[in-house]
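Here the structure comes first, spelled out in structure tokens, and everything after it is commentary.
All protein chains but one are shown in place.
Entry: subunit A
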Amino acid sequence: MKHVVKILSLVAAVSAFWITLLQAAIVPQSFTWLLPIYFVVSLGCYGLLMVGIGIMQFPTCPQEAVLLNHDIAEAKDFLSTNGIDIGTY
């Protein structure tokens, strides 16, 4: 099943639930009408929250740049002693 079909079925299921809520009027209708808006806004806030958390926890590795420079020096050394002409960079 294509992924988009899965998503659309989910949307259809949630919409069916919403319409039932509207008709059954267990909850005040004025409230039910606004539910989709609340949902979209919450989704947006959740997304922003995940981005914010992601940035705060973004794994960085400054020591890797140092290690890489060591590796590059070691490699250049080996290559020049073994006749590989890597030129001046």
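The definition used in the following text is that a residue touches a chain if its C-beta (ideal position, glycine included) is under 8 Å from a C-beta of that chain, and two chains touch if they have at least 3 such contacts; residues count from 1.
Keep this in mind: contacts and distances are computed from a predicted model.
Trainee: Not counting the visible chains, the remaining one has a UniProt entry; which protein name from "ATP synthase subunit delta', mitochondrial", "DNA primase large subunit", "Dolichol-phosphate mannosyltransferase subunit 1" or "glutathione transferase" does it give?
Mentor: Going by its UniProt entry, the chain not pictured is "Dolichol-phosphate mannosyltransferase subunit 1".
Trainee: Contact with the hidden chain only, please: which subunit A residues?
Mentor: Listed in rising order, the touching residues are 2-4, 7, 47, 50-51, 54-55, 58-62, 64-65, 68, 71-72, 75-76, 78-79, 82-87, 89.
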